[in-house]
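Note that one protein chain is taken out, while the other chains of the complex remain in position.
Let's turn to chain A:
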């Protein structure tokens, strides 16, 4: 009994190499998921690429035109070069400003003895919850050259400062405000985790606070800052709605607005749009690649990850003035825009020459809300928004769960491909993907175009990456032994997933769902390509109402309601995780 078992006649044809043979369970789910992702993401991307070298845009029954490089001729046109310059100038300057604001606020909130640091934290974060194009719309109410509320106020006060949000500086300003939170979040994380030992070492060796900050702390935070800057640059560079809202009245094009305008021109210049799109995507990929390299290097920042107690930097006499600056930013980013929307929603006279009119009897009246809420249009667009967003968020979470499960938990073939394809939408600006989605669903032999379903499909495509990342983080944090033990105890794999893994990932699933819900509720670019009069959603209705002028009060009222919904949505996960 104590013998090692001999191996009589062990076969030479031993399958030591080559690994286990493929089982259907390892192939079928991968293929299904890849097929879904391909239809959602790869087909639209391919159609744009195809259109850029084709004589005609894809149409039903005729996907490809003749091969041509002529579309790239559009790149040499003055208009395109102007748009490229505008895009670069706006993105670079706005990125620098956004990073300065974000990093400054992060430093103040995390590392100084500023008044009410929790408030400073919120100030840094909150602009994120206002969809940027609503911020832009509100700022156009405040700063448009003639009827802007601030310009009316200037006239009341006898001032004449040049204030015009329909200009490149105006756009830079609005971008800087609404993209500062990204830097803020990244830097706040990095600054509050920074181990105090290096700083203390500097102090021990006689450095003053100021020298310590400039010689040790800031250089340590540098990689995080560069990462944040590149992310911000990409987001601004590919942003369509803000540029559209603020740029088009003054005839200022950026690459995204140019793409959209050319496609919708009569006659349509869709293939040239596609050519510009290719350039846009190339820039985004290049810059994202740079970001990867910087983020990969970030490990040298000796972030300890322990909740260490750090010394707060004393601001001294600058404490109050700096706090006032923070309040100033709060006013500009949130209070004034929301106030402007509220004022306009209650403003009775459409043409105002002085703000005093607002305070005259009957000058402000909020009946508009009742009108809006009671109107059929509002009800139908809100209903559409809710349906589309909930369905897109739920199915997006489900797809993300299945993909991430295959990638991180299974030995299926094609795992890395699934992960790669899930990340593709990060590199494709919404304005480009939207165009591809439009063509895809016009061409597809499924009658989806013109229904709410096509919006769901589009949202799924645009948000694949965010969903995948959210779920991946959560799945990686859940010990796989927990699920395996259920299988060992007799549960089928599916049963083990539903009885153990899903309940354990409840928080992660929920927060991904809420994130996707928020992204869907605020998405404007992609639905702009795909909506029809029957399938308007809230973001489109607001944008439309402002673009077409007309019922400005109702438009403003709708925006206020929308903003309230967005704040409630972004607050939800906090309430839950707080417990």
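Keep this in mind: a residue touches a chain if its C-beta (ideal position, glycine included) is under 8 Å from a C-beta of that chain, and two chains touch if they have at least 3 such contacts; residues count from 1.
Throughout what follows, contacts and distances are computed from a predicted model.
Considering only "ABC transporter ATP-binding protein", "Osmoprotectant transport system permease protein", "Acetolactate synthase small subunit" or "Fe-S cluster assembly protein SufD", the record for the omitted chain gives "ABC transporter ATP-binding protein", by its UniProt protein name.
Contact with the chain not shown here comes from a single listed residue; of A:48, A:486, A:545 or A:558, that residue is A:486. Within the set A:100, A:185, A:279 or A:504, the residue that contacts the chain not displayed is A:504.
Residues touching the missing chain, restricted to chain A, are 1-8, 10-21, 23, 411, 479, 481-482, 484-493, 495, 499-500, 503-504 (touch as defined at the top).
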